[in-house]
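Please read the structure below before turning to the comments.
Complex shown without one protein chain; remaining protein chains in place.
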């Protein structure tokens, strides 16, 4: 098998560890990459108890029924994408297990499991200026009254389609983006952050 | 001479901070808080520009955004900006400003000769003279355009940075005068998310020009300070001074431009301006009103301005706009100003009132100050070429249409006039909400709000001028708006003011008669910026251009950069008088964005240069960069185009790459191909519907090429799709077509066949794709992949296997777009670079050659494979491409089938894709060259079609081309001509297959 060091994240060419060692006092945001996550696209009927039970059974996590929300159980999260579509997100190590578990739990149902882990990377953003930075590219209202931890939305950030997930009140966000756009999006955030100050989190 | 017209006290300027600037090369000083207009007036400068058409000397007319005259070329070099309003420019140290539309100098201007020949260039002159003969316009135009135009645009790229952002709020208040401040306070106190924006540097609006008003029993200025302090402490209230709301779009979206550093001068670092794109639940328009100047004889002499401008300069800026100021009015507003002037020590020799009688407490107060009031009089003429020197005042006839008796000459250096107030309905009107005429006000006020927008106009913006009423309206609007948006907090109590004394009605007199009839000596200007006079409106009327739309276009009235803010109503009223109809019957034009001009830079924001469009990069992009690849944009992707070695031209590099594929092995990054995962019991049924060929019987592990057509039967995408399992397919699409195909599949599934059990998932980026092709491809793959048997029997053409390539789990497809023995290796993108390197390393001994999109295109053209979108254009059927075999005759239905039976699609002489070979094999015809059968000396000729693909084929050692040619398949062997520019080249029609026509090479 291939060696782990041969594996590259979508933002590897920026050398995030080296950037992370640079001084960035008073940075408005801290940016990082959470690479190689398991992202498994599942489809099914949320009103079908057999389906929801199968999801719970395979992942240990409830299927979030409400639009634009995220359910979490341990190191597994399920993100709402649409009325019959979710992402099961976990660590790289759990990828194969989750996929197999979901497939066997779904046996006999008209559902779908597609591995999309490799298609996207996750840019993490945290800090007091995170909302200001995002407002430069997202038309969604991210005011605390409108969007808070545990909520997610598929939308566009600048000229890129993303899934945005707020994880805490720092505020912190996880931005799921197609790998081909990751270079552009990282540079775009860097451009915006010129006015706010930016630090980089080591891998 | 320094600030000779500056008052010693009063105003909101900071006399402790002197600011120096230049105007037309001369240095002046003003104070912090001055606009360029107030500073120039303080220095006694009245002449600031030349008019557009007649080059007449012009001065400052207003003190705000409505300024039609004082247009300034601001700044130098790349930062120079034309047509900025001196009344809105805050001065800073080192500011450089210049007057416009004059040569060689402002005081001596050659173009002013237009003024002498004015009777030969009336309204419509250009249309009448230069439009005939029609062709000659092309000749005249450039001279006319040269002579016209105010100011000069910068020629270098804009060096400044611009910011833009989205914002959402409950209540957006536009305008921070008394009504707007009261609204923001009420809304803010409830806890609502509020934005209060105002175009001026200070919030306060008309109160900033007040001398004696009180709110809540304190001086207006003190109340403003308190209000701002309170608003500033509210967490969810944003105060945006220097911010113009310039565009009101659908569903309560407002665009505003905030000037961040314009008042500081050029700054490096900070953004210069910011575009706010605000979506508000409720918008409160508190935009105030604009005073109309009166239309009187030679009313454009520098020194002629509106009464409200006079007031603002005296009270807000501590500037005397003149030493002797004559006021002419048709309403009461001049009287307050006369008192302010008198208190400031400015002489007001006389107030000329168009009304026959003047009574009331204001008039009484003015008379008590010893100021003479000439009721029933008019200014019949203004003297002073480069600045007002004297006015002639005469008694008005009873009907107001002429002056009678002998005129009295009164010396003065400034004339302030007031023709009443027009509410600033621009933003209201931008929503396409109607305006309605108000007889008492003599102006347009907002009519009903168009459904779908949620806003209200308050205060001056809807014709309410009484301070107490404005404050109450603001408070109510703010409270209501916040409540509608779900904020039920306590709005506190409304600010109060003493009710104003009742005012005497105005006398609308749209043309103030002069010493001579209109048009027979001197000019009654209406639209200063475009030099439209009352005489021009009369001419338009005589010539039949009587509706507002005709009037506007014929005279250019209201079409300048100020959009007629001070002139529209005057012009409409004059036309109404000529037509003997009421003013609304003439109509009013709909205002459109922007309210005031907005620089392009702020719209672009940071979306320029590298950020104009995202650049999508494949996992192997860094390798291509490191190896000198030139890139080609394909959609948003940047794909390696070719890899020149040192000293190689593009031609050399592509030839080398193409030959290597045919003789050894080439490698290409095909990751950008669209990929869609199709799963479900009805997957095969679905493919049968969206592709023209049959899929149900495709074996598991097999691949098939297919066309997708629109319901019109025209090809719109193609690709190879493979059956991974009974109910599981891996579909590929063109690079550019991937999102379109995905949306297409979903639309048919969700809208037409929702009961079919199938799911589609885009997996374009789940796989990095490395294609290797050429005679050595199998051998090479065998060295990098050891767990897939590669012999033809185990792994034939058009099949796929799963295995391990360079230690990485892979799907390997034996398919080709070059006609050679080829494999497309799909691996996880995080390992894409690793696998690519593994192939490069193992392939070194075979001379493995990376090739780009150009080489790929040559290789496929040698084989006659089409590129959808290059060899097709949405009007081409599979049959037109000579690919009848790909259209199933057995399937009962598929998208596009019925259209293929239409008489037009069945026609035998449609345009067909054919091969085209030049007579001279060295000539490569450009794509797009027209195909002609019968040459003529010059166009027009009957065109049969065009060349769609054309290349030099190093493997054929000649040029090759394909083209869509009318009745082409029935022209085999015929000689036609390719024509482009002055070239005529003989080409022979052939089958579109040039290299390896029998297709033996896919087997290596």
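In this document, chain identifiers A and B correspond to the written order of the chains, with residue numbering beginning at 1 in each.
Throughout what follows, a contact is a pair of C-beta atoms (placed from the backbone, for glycine too) under 8 Å apart; a residue touches a chain by one contact, two chains touch by 3 or more.
The rule is short, and it goes like this: contacts and distances are computed from a predicted model.
Trainee: There's a gap in the complex where one chain should be. From "Porin", "ABC transporter ATP-binding protein", "Ion-translocating oxidoreductase complex subunit E" or "Sarcosine oxidase subunit delta", what does UniProt name that chain?
Mentor: Listed in its UniProt record, the absent chain's protein name reads "Sarcosine oxidase subunit delta".
Trainee: Please identify which residue in A:52, A:72 or A:155 touches the non-displayed chain.
Mentor: Considering the complete complex, A:155 is the one touching the chain left out.
Trainee: Check each of B:746, B:783 or B:927 against the chain that is not shown and name the one that touches it.
Mentor: B:746
Trainee: Kindly state which of the options B:32, B:96, B:219 or B:253 is in contact with the chain not pictured.
Mentor: In the full complex, the listed residue that touches the missing chain is B:253.
Trainee: Tell me where the left-out chain touches chain B, residue by residue.
Mentor: Where chain B meets the chain not shown: residues 249-251, 253, 277, 279, 432, 450-452, 711-712, 743, 746-747, 750-752, 754, 892-893, 897-899, 902-903.
Trainee: Can you list, in ascending order, the chain A residues touching the missing chain?
Mentor: 67-68, 81-83, 85, 139-140, 153-156, 161
Keep this in mind: only the chains that are shown with their structure count from here on.
Trainee: With centres defined as the mean C-alpha position, give me the chain A-chain B separation in Å.
Mentor: Comparing mean C-alpha positions, chain B is 34 Å from chain A.
Trainee: Residues of chain B touching chain A in their complex?
Mentor: Counting only chain B, the residues touching chain A are 163-168, 193, 270-271, 277, 279, 606-607, 610-611, 613-619, 621-622, 637, 677, 679-681, 757, 759, 761-767, 804, 806-808, 828-831, 833-834.
Trainee: Quick one: in the complex, what on chain A touches chain B?
Mentor: Within the complex, chain A contacts chain B at residues 1-3, 6-10, 13, 35-36, 41, 43, 110, 112, 114-120, 132, 135-136, 138-141, 143, 145-146, 158-160, 178-181, 183-185, 187-188, 191-192, 195.
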